[in-house]
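Handing you this structure, nothing more for now.
Removed from the display is one protein chain of the complex; every other protein chain stays in position.
So, chain A:
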Amino acid sequence: MNTKNWLWWLLTILVLLGIVLGLWVATKRIDYTWRWNRVPQYFFYQDKDVKKTVIDGTVTKIEQKGKTSIITVHNSDNEDNVFIVDTETVNLDVDDYLMEDDTVGAILDWKAGPLVTGLWVTLWISALASIIGLVIGVVTGLCRVSKNLTLRQLSITYIELIRGTPLLVQLFIFYFFLGTVLDIGRLASGIFALAIFAGAYVAEIIRAGIQSIPKGQMEAARSLGMNVPQAMIYIILPQAFKRTLPPLAGQFISLIKDSSLVSVIAITDLTKSGREVITSTFAVFEIWFVVAFLYLILTFSLSQVVAWVERRLAVSD
């Protein structure tokens, strides 16, 4: 950072702080109470599995083994009831008398909350839809530049149909119509709808990429005796892929964001998890900010990965 720039840096930070301050003042005026402390438990929480005795009896033995304790309850019928629980939850002494259904202790366990599971669902739905979408897109893109008229017309029809209708409507069609007719579940409907939506855009990107490669490349490959598939696989597509990487990355980033729409067909992705958490916390502002931030982490990571791949491919420039 040179000396001339740091003042501008400072200005940027001040402007951003100003916006944040403005938002804070605005929420103050509507008497909104921020409850950020309610948020972390929806990432991870401690699950308590409470153990209760099924017999009346006396505690005869408490054996500690590190963090767990083994507790034996003995009754008048000479029956033993043995429990393994976490030591920190035990509030008993030897010779304490327990009635049926009294608590002996509990086993504590960290579990992923709805925000984490939702994030995971969004992540793998997007990843799967991206991979399928890329395959569909490459195949359609190749059909789009094919010499065969039918292949060309079919690919154009597909691209126009998908690009001309809203994704939300496509999701409903996939879920209610195709889901019912073909008997596929909501997850599969959601993933295929996203993949087919992305595929149409990927196809156009791939077509543009292929057409941007000079004709001489194909001629050189053919003049060496390669057939068309070989020339495509080894010569044209690698170059086209390199050129189309930035727009492809943009498309897949869009796909991650668009995946939030699958919440309308009751897939518990990040967006739907957020909505569910809000119904139990009423921390509306906090949760939506957190959800937005989690999406941002996903998209930002992807753009970083792509930037790294681009730098690696740039060696031949």
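The criterion applied here is as follows: contacts are C-beta pairs under 8 Å (C-beta built on N, C-alpha and C of every residue); 3 or more make two chains touch, one makes a residue touch a chain; residues count from 1.
Rule of thumb we're sticking to: contacts and distances are computed from a predicted model.
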Remark   = Not-shown chain resolves in UniProt (candidates "Cytochrome c550", "Polar amino acid transport system ATP-binding protein", "Cysteine desulfurase" or "Pyridine nucleotide-disulfide oxidoreductase") to "Polar amino acid transport system ATP-binding protein"
Key: Sole contact to the chain not displayed, among A:N37, A:N227 or A:T279   = A:N227
Ask   = Of the residues listed, A:R152, A:R186 or A:K242, which one is in contact with the missing chain?
value = A:K242
Query = Contacts of chain A with the missing chain: which residues?
reply = 214, 216-217, 219-227, 230, 234-235, 238-239, 242, 315-317
